[in-house]
Structures are given as structure tokens and as C-alpha cells.
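A single protein chain has been omitted from the complex, and every remaining protein chain is retained in its original position.
Chain IDs A and B follow the sequence of writing; residue 1 opens each chain.
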Amino acid sequence: MTGSLLTVRDVSKSFGPIKALGPVDLDLMPGERLGIIGPNGSGKTTLINCISGFYRPDSGSIVFKGEDITAWPAYKRARIGLSRSFQIPRPFLGMSVFENLLVPMDYCSESENEKEEIERAGQVLESVGLAARRNDPAEMLSQLELRKLELARALAARPKVLIADEAMAGLSEAEIDDVLALLFTLNETGVAVVMIEHIMHAVMRFSQRVICLETGTIIAEGNPDEIVASPQVQKVYFGEQTRR
Amino acid sequence: MTMARFTMLALLVFVAGLFLPKLVSNPYYFYAGYVVLQYVVIATGWNILGGYAGYTNFGASAFFGAGAYTAAFLFKALGVSIFVQILGACAVGMLLGLATGYLTLRIQGVYFAIATVALVIVLETLVHNTEYLGGASGMTHLAPPPPAWFGGTTQYVFCIMLGLAVAAVVLARWLEVSWVGRGFRAIRASEPAAEACGVPTLKLKLLACALSGGVMAAAGAPYPTYTFYLDPVSAFSLLIGLNALAMPLIGGTRTWLGPVIGAVLLASVQQLATVTISSEFNILAVGLVLIAFVVAAPEGLLGIRFRRRAA
Partner (left out) sequence: MVVLDLVLNALATGVMLGSIYALLALGLAITFGILHIPNVAHPALVIAGAYAVVTSNRFGLDPILAGVLWAVPFYLLGILFYEFYSRSFESRGGGNTLQSLTLFFGASLIVEVGLVVAYGTDFRSVNVDYVGSSLRLGMVAIPYRFLIPALMAPVAVFLLWLYLSRTNIGLAIRAVAHDERAVSVSGINPATIKRHAFGIATALAAIAGAALVITGPIDPFAGRIHIGRVFAIVVLAGMGTIPGTLAAGIIIGIAESLVMSFMSPSWAPGVAFAILLATLALKPTGLFGAAR
């Protein structure tokens, strides 16, 4: 597809005898809001790990901004604007919240001097609502704050794409709204957001397009209404929450 | 405090130290002080990889011994000055660190640790079988007389070791506050997260290996001059590797100050103890202290303060 920011073609990944993913095709347009749903074990995280460089796919290609990044190490992908957050937050313990943000700034931005960096870090912290926790050690953050830190770190790298891997798992309704608002604001600045989630109402509210995975392959694709009405998706999600 | 100011202070300490031979007449202080300073360098070097980046090196004695033998070899073969010996030792240490890291770090940190144990044995065996380096019986190292200012070889190497200690501490501090050090700490905290933030984890780990190896080898370079003699058992001594681990652990692994505190404390105690107790009890005591700290205070003495502040 021309003009697509991220193109995944024919990607598959096996772990020994278990085929976790594939083959999968995916296109992401600049500034798009894409949701990825699917039951546990359907290959969502495997797909994300292949795209972000933590797994090497057994076959297929991944093209980002016109470049073939299939064999690129993860850090290189982060540097050209492909950011991801982790399902279970992985803060840099032993460093303050502020220092946590400095890391992606040091390693992802090309031409900022120290003063600009510090200022921008402050801005990112403001935008996620962590400004007050700036100098606190990462060990002291609550679950919600840790998730915000995950997102803040990904934002500090000035991404073109942010892949949010279950960023809202385990949060309360108010907290979910909080994070969603954040992601919406981010998307308004032109960043494409890929949301992997189990929380249906959040995905359906947020996404322009939704993909449903099951045992490693895409079984449905469309806008949120189409997906909710799809008989394949309903079969796969028997019992899962589908409010709103 | 900015790096510039820190470096100035450090240089002042060094220059002040140069006057010590004129002020203190008993060479014993320099003899014992040399060992303490040597451990400051070793512990600081160890901490670059072990404390900052989080990769345990059980084989500090391999690097120390490699440095000592490189220095002795360069002197025997080419007659170079002690400064060239130190540079040569440093280079060898960096290469050794790089090689060990390259071979094992792409897999898991556990294998790096095991490799460092094996490295000690491999190097010690190598020296045993090399007649030119004296083999098992060792080699003599008759360094030329030092400049008159110092009054004796012991005072001379003491000042050289002081210089190395100052340099190592400045390097450690720079790493600590710079983007490089932040990258190390990110790697220690969570490698995947570091990668996701654009940190080239493998390259940085190799850098840490090289720097750590280079510093520890540099600590060994003046050793043959200090003892006038070099043999594999003492050069690759178990106690060196053990202390390299224990001192940063006791003092605190987060900053440059921890290894210094740990080294001064532990080395001083050991100097006093060797006069009174046997060396086996020395090792036993350090082993026990090590376990105690790992279990009760893994962040070391400085870490206890840090924890109290954060609580």
C-alpha cells in the first residue's frame, strides 16, 4: 500500500514446534489509530515483538518509512521513530522519573543540547501528568504512574508510531479514561498509535480500524462497528466484556 | 558539582599526594597505602561493569594478573618505562574485556560470570607454561631506580598508584553523570526497556567490559615494580577477585564513592588482619561479609542511606 508508514508482509514466528504467529500482513498509515485485539495466546505480543525488533521473524519483511528494518536491532528501530511500551511496566529502577526520561532523549534524539533536553523532558512529564513526581525514584510510583512513565518514555523518543502494549491492563475506569485521553492527544500531534488491548470499550472508542488475531492469524479487520458485529470475533470472544 | 570542578579537586589531591614522600619518612605507610590505593583502582574498575551495568565479573584477578604480566613482559623485552607499561597493560586489559564480553554477552549474563572464572584459570595456565614469563617459579623485575624526589621505589609506585586511583575515580564519576552512565544504568535496570529507548545495549556492554578490564589491568601494571618479583599464584590470586566483588558491594555500587569507601575499609582491615590472622581466615571473613551484604544490604553502605531517603 503506497503511503503506508509501516508495512508488515508475510511475517511468521515459531518457537520450536509451536507456530505463534503467521503469516500476517499489516499496513499502518501515518497518524492512524489502529487497535489489535485477540484472546490470550493469539500472537499479539509476538507480532509486536517482531515489529519492534525483540524477535527476529522466521519469514517475511517489515518496512518502516520506506526502509527494510526486518533485520534491524530493536534500539535502531526506536531511534527512527518506532516506539513501544511494555505490557508489564519496566521502569528504570535506581533512577528518578526524570532520569528515566533522559535515557530515550540521550539515545533517540539527534541534535538537542542539554538545556533543550531538560526542557522537553519537563514538557513530556507535564503532558502525562507526572510533573509532580519528577525527582522521585521510579520505585515509588503507583501502577497508573508506572504506565504513564512507560508512555512518557516512548514519547520522549519523538516517535512516528507508538505501539501501546496493554497499557491499560488492571487500571480503574477513571484511570483508563486518563490514559485514553493521553493517547488521543498524542495522536492529534500526528503520531500513529497501535493499541493492543483486552479492554473492549477502550479499543472501540479509540481505534479507527481494528484487527482481530486468533492463533497467530488475522481473522477479522474493519472499523470498530464491523468488528463488534463480526460473527468470527464474537465466537472467539465468547464471554469477554463488550460494553458500550 | 560539575565534572570540571571535580577533576580539578582530584588533580589537587594527586598533587598533594606527590608531597607525601617528603613529609612522611616511614616507608611502611607507603607500602601499606599502595595496597589500599591498588584496591581503590580495582574496585572502581570492577564497578563500571559490575555496579553500573550489572554484569558480575568473578575474574578480576585475571585482568589484574594480565596487567602485571604485560608490564613485566614489556619491561623485560623492551625495557620501557613504567608509564608505557601501564599503557600497555591497559590496552591488554581492554582487549581481554572486549573479547570476553563479545563471546558471552550476546547470550546471558550468567555465562559472562562463568567465563570470567574460567579466564583466571586459562591465563594462569598460560603463564605457567611460558618460560619467558618465568613459568611457575616466577620472574624477577628489577626496575630502574626512581627519581630522587621520591626517596625510594615504594614511595614512587605509591604516587603512581595514587595517580591511577585519581584517574579511575574521575572516569567513574564522569561515567556516572554522563549519558553513557545513564545507558549503563538503564541496561542494569531492564535491558529490553533500554533497547526500546534506543540504547545500543550490546555496544554499551562491550564498552563497559573494555573500560572495566582496562582499569583493572592498569592496577596490576605497577605490581611487579612494587614487589620486584612476579609469580602466577600471587598475580592471579583468588583474594583479588574476591575483593573486587566485595568492596563495591560493601561500599555501594551506584556511585563512584562506593568502591572507594569499600576499598579503603576492607583493604585497611585486611592489612591489619594479615599481620595477626592467617590468610585463610581473611578469605573466609570476606566471603562471609560478602554473603551478609548480598542478603541484607545489596546496595552497600551508601545504599542504606539512599533507601532511607527514599522511604
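Miscellaneous remarks
Just so we're on the same page, a contact is a pair of C-beta atoms (placed from the backbone, for glycine too) under 8 Å apart; a residue touches a chain by one contact, two chains touch by 3 or more.
Please read these numbers as outputs of a predicted model, since none were measured by experiment.
In the complete assembly, the contact with the undisplayed chain comes from B:245, out of B:71, B:245 or B:266. Taking the complete complex into account, B:104 is the one of B:38, B:70, B:85 or B:104 that touches the chain left out. Interface note for the absent chain: among B:78, B:122, B:142 or B:272, the touching residue is B:122.
Not every partner is drawn; the one left out touches subunit B at residues 50, 54-56, 58, 103-104, 107, 109-111, 113-115, 117-118, 121-122, 125-126, 128-129, 238, 242, 245, 249, 280-281, 283-284, 286-288, 290-291, 294-295, 298.
To be clear about the criterion, only the chains that are shown with their structure count from here on.
The distance from the centre of subunit A to the centre of subunit B, with each centre set as the mean of the Cα atoms, comes to 43 Å.
Across the interface of their complex, subunit B is touched by residues 52-54, 73-76, 78-79, 83-86, 90-95, 99, 102-104, 106-108, 137, 139-140, 153-154, 156-157 of subunit A. Across the complex, subunit A is touched by residues 179, 182-183, 185-186, 188-190, 192-202, 254, 310 of subunit B.
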